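Have a look at this one.
The complex is shown incomplete by one protein chain, all other protein chains being positioned as in the whole.
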Amino acid sequence: MIYGVAALGLLVAMLFAIIRALLGPTLMDRVMAVNMFGTKTVLLLAVLGYLAGRPEFLDLALVYALMNFISIIAVLKYFRYRDLGQSRVRS
Amino acid sequence: MSVGEWEALINVVLLGLLLVVTFGIIRLRNLFGVVMLAGIYSLLMAMVFTLLDAVDVAFTEAAVGAGVSTILSLGTLALIDSRREKIPFRFQFTPMLVALVTGAVLLWGMQDMPAVGTADAPNQVHVAPYYIERTPVEIDVPNIVTAVLASYRGFDTLGEVTVIFTAGIGVMMLLSSMPVIGARRRRRRNGDDQENDT
Partner (left out) sequence: MMDWTVIASGVLVISGALLTIVGAYGTLRLPDIYTRLHAASITDTLATFLVLAGLAVPSLVAGEWLIAIKLLFVLIFLWFTSPIASYSIGHAAFFAAQKPKLDHDLTDAEGGTA
């Protein structure tokens, strides 16, 4: 039951993150909301694994913790350089 | 509450969050915001898949949907005018009617199917025991899912691999930043040369 209540709490926090992603007037608000949502996903996957009695879900949480970071850095690199390839030297 | 009831409640809440995100994707004007919301949608689907005990599908959904697909969409947005917004929304009656009728017919046709996981459904009685009994005899690999994918349903896998490979080639050619293939870079370089000449 503890894990169920904690999972519901994490889902409420995810709802707030989604509202911020919908509302956020600037683009950086949305990027921050997606980053926060990714961290909540990792926590919720771990809690759901314990709730269902199968801690093997931790592998998925491990993969996702890294994928989230890489995709956020790729998004920010795009916004900085307007290009996703190698960073061009602006001459 | 038992574990099954908690899982059902969390499933319902996750589907509700999917509805909120879908509403946001439809109504949002800015294309970058839509790409971010699509990433959130893929994350929610990955969690629904883990609740349905399909961890490998959740792996694929999280890695592809929230990682690669977001980056590819941003690469596509880099090729077009970055200030462009979506075309304005006009309400059309006929497509909505077709969608509603198709959905209603599908829901009505679903009533005849057996419930999820019942023991006397046709696939549990005929198909699954065949795979379980014949795999150690004919194929002798420890994972039955691998045997089904690679041997019993091999043509299906061949078709899927062809589709994914073709899509990958198409995306690479569109988004390539290599100067030999990328047309936009070639145009820009030719344009710069012309500017330097005059």
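Note that the chains take the letters A and B in the order they are written out, and that residue 1 is the start of every chain.
Simple rule for what comes next: a contact is a pair of C-beta atoms (placed from the backbone, for glycine too) under 8 Å apart; a residue touches a chain by one contact, two chains touch by 3 or more.
Bear in mind the structure is a predicted one, so any value in this text is a computation, not a measurement.
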Chains in view touching the one left out: A
Chain A residues touching the omitted chain (full complex): 2-3, 5-6, 9-10, 12-14, 16-17, 19-20, 26-29, 31-33, 35-36, 39-40, 42-43, 46-47, 50, 55, 58-59, 61-62, 65-66, 68-69, 72-73, 76, 79-80
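Basically, only the chains that are shown with their structure count from here on.
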Euclidean distance of C-alpha centroids - chain A vs chain B, Å: 18
Residues of chain A defined as touching chain B within the complex: 1, 3-4, 7-8, 11, 14-15, 18, 21-22, 24, 27, 30-31, 33-34, 37-38, 41, 44-45, 48-49, 51-54, 56-57, 59-60, 63-64, 67-68, 70-71, 74-75, 78, 82-86
Contact set on chain B toward chain A in their complex: 1, 3, 6-7, 9-10, 13-14, 17, 20-21, 24, 28, 30, 32-33, 36-37, 39-40, 43, 46-47, 50-51, 53, 55, 58-59, 62-63, 66-67, 70-71, 74-75, 78, 82, 175, 177
